[in-house]
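Excluded from the complex is one protein chain; the other protein chains are retained at their positions.
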Amino acid sequence: MNTNAAQTVIAGNANATDQLVTPVKYRFMERALLSCAGVVSLLSLVLGGKIWLAAVLLVAAYASFRVIPQSRLTAAVATGVASLLAAYVLLGQVNIAESRQPLGFWFQVIAAWLLAWMCVEQLSAIKTLSRSYAGLLNIIIPVLFGVWLLLLWELLTQGFNVPQVLLPAPSLIAERFVSSPHILWADFQQTFLKAVLIGYAIGCGAGFVVAILIDRSPFLQRGLLPIGNLVSALPIVGVAPIMVMWFGFDWPSKAAVVIIMTFFPMLVNTVAGLSAATPMQHDLMKTYAASYWQSLFKLRLPEALPFIFNALKINSTLAMIGAIVAEFFGTPTVGMGFRISTEVGRMNVDMVWAEIAVAAVAGSLFYGAVALTERVFTFWHPSIRG
Amino acid sequence: MSDLLSNNSQQTESVINVNNLSLTFPTSDGDVHALSEIDLTINRGDFVSFIGPSGCGKTTLLRVIADLEQATSGSIDVNGMTPHEARLARAYGYVFQAASLYPWRTISKNVALPLEIMGLDAAVIRERVRKNMELVDLAGFEKKYPWQLSGGMQQRASIARALAVEPDLLLMDEPFGALDEIVRDHLNEQLLKLWAQTNKTVVFVTHSIPEAVYLSNRIVVMSPRPGRIHDVIESNLPRDRELSIRETPEFLTLANRVRDGLRAGHSYDEVA
Partner (left out) sequence: MKKSAFFPIVVVVAAIVLLWYVFTVVMNLAWEKSVAERAGTTPSFTTMVSNTMQQERPVLPAPHQVVEEIINTTFKKKITSKRSLIYHAQITLSSSMLGFLMGTLLGIVLAVAIVYNEALNKSLMPWIIASQTIPILAIAPMIIVVLNAIGVQGLLPKAFISMYLSFFPIVVGMVKGLNSPERSHLDLMHTYNASAVQTFFKLRLPTSLPYLFTSMKIAVAISLVGAIVAELPTGAVAGLGARLLAGSYYGQTIQIWSALVVASILAATLVMLVGLVGEWVNRRMGLAQSNSSGGTL
């Protein structure tokens, strides 16, 4: 009897892991979220919300509550679909009606948002052994979060008629984005393709070369390293007005700011990276009677690569900041920083947001490209091979 | 230090001669006598182990032979040259405690590393890499990266890397110290086979008595503070050895002699 019982327990466990979903008892968060969602959608009935939508929200909350012990995934899908459907309907409602929304509308927004939160909770609680499945979840969850952030932004700005000057709705920003590609492209070209990329290349290149040049002088390294570390904490963007005076309004002055900002992180990191090889690795090269350049190229530079890429990643962000802020001090009538500061002055906030969206996408793509290159070149490093 | 010269009459050509060699490291607490008045001759074809407690200078002595440390006084020659000249002539292969393979190179690229530095032809490199990978039983793993291999396989690759230089002399610094007992036994067996095949001179640092007795035909027992040679024990075991030899009375007698030597070296130190 005893052995039988033990076997069934083991079999039960095996089944549970097979399903990728381990049913457990309710957690506090689940009870709280679902009961709040239920109460809020009930209240929305009384306060003038759409009746059928309230019913959908209620059913989804109840159904997911019942289904949690069997399958987290089903509960997540139920709440996720219901919340997105509700958001779609509510968006339609807010677009048609110009006047103020009844309180029930806002209660339904809250209920839908709670269900979305519930969906994320459920997805995060799924424990899976499959790598690709986990990877998919790790993308879906933040994307859902981002989508809901945008939805709430849209609903709140539209529903409360928030003045455009204060915070334009995402749809307005998107409209502006689509309707002015020429301006955005010209600004991108001026700021990113010229100032950022050229300054980044020169600044990083110079930092690397100087690090190699002072490699044979421990004296210079001891003197330059603390200064390099100090400089990286200073508000270097402040040199922008000086650079504008020296190199004029066009992109070279911005590239100069970027060069100064990116030089020191590269210098400090490369010097640190070149001393990263262990004594045993140095001994190995010594037993081969390797020359200075042979051990530099075959041992020390590969060993320094993770440090160099670290600097390249830090610098990708610094370069964007440097170029945009430098434009606040004067530019020809084109450039992302120029556009932001002038359109803010004219209260064209949607254009500013569109420009910021370009900057955000450019910045993260730039960083992503560097990070991807890093993966190719330092595939062997423990932090990458995972 | 009874008979430093090997009794093997055919192979009396000496490879390493150490005369009255001392090495002191200056530290903040005063000088540390890492090696004191060392006299030693190692002949062609010998398998010599240095054994002793930590701090006895066994690794330091090996590093002096490899020109990774310089003696403060006394003389040493390797293949009739100074250690420095011998290093520049790539006269030896050195195996470290850790495999120290470069993670960004495949196994075959790692084995090829010293050959690239010597500036050999690509075809020669390819051939030597193939040969030595086979010798250490790693054929088929050429395209793997070091971190995809077990510790024992990594250490075998590092031995192949040392052999690829085709030196007559192999210097090994506790190469199997970090491995577990089973892997270590296996690699000991393979190393002996390799020694028999290639007839190289091997200098081997270890702190394991069975390993020293099993592998060597001469065992140099060292003692610490200051680091010096306490005894040199000639092994009368046959060159062809199986792992099972470790249970024979001859083996145990030798092991006991080594153990007594280590103990004596220690107590002498404590009395002084």
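Lettered A and B in written order, each chain numbered from 1.
Criterion: contacts are C-beta pairs under 8 Å (C-beta built on N, C-alpha and C of every residue); 3 or more make two chains touch, one makes a residue touch a chain.
Remember, predicted model here, so these are calculated numbers, not experimental data.
Which shown chains does the chain we cannot see touch?
When the full complex is considered, the omitted chain touches A.
Consider the whole complex, including the chain that is not shown, and state which of A:Val56, A:Ala86, A:Ala169 or A:Ile340 touches that chain.
A:Ile340
Which residue among A:Gly223, A:Gly248, A:Pro332 or A:Pro382 touches the omitted chain?
A:Gly223
Who touches the missing chain here, A:Gly92, A:Gly135, A:Pro181 or A:Gly238?
Only one of A:Gly92, A:Gly135, A:Pro181 or A:Gly238 touches the chain omitted from view, namely A:Gly238.
Residue by residue, what part of subunit A touches the chain that was omitted?
Those residues of subunit A that touch the unshown chain are 29, 117, 120-121, 123-125, 137-138, 141-142, 144-146, 165-167, 219-227, 230, 233-235, 237-242, 244-246, 316-317, 320-321, 324-325, 328-330, 336-337, 340-341, 344-345, 347, 349, 352-353, 355-356, 359-360, 363-364, 366-368.
The criterion applied here is as follows: only the chains that are shown with their structure count from here on.
Give every residue of subunit B touching subunit A within the complex, in rising order.
66-68, 87-90, 92-94, 96-98, 100, 102-104, 113-114, 116-118, 145, 147, 165
In the complex formed with subunit B, which residues of subunit A make contact?
278, 280-281, 283-290, 294, 298-299, 302, 305, 378-382, 385
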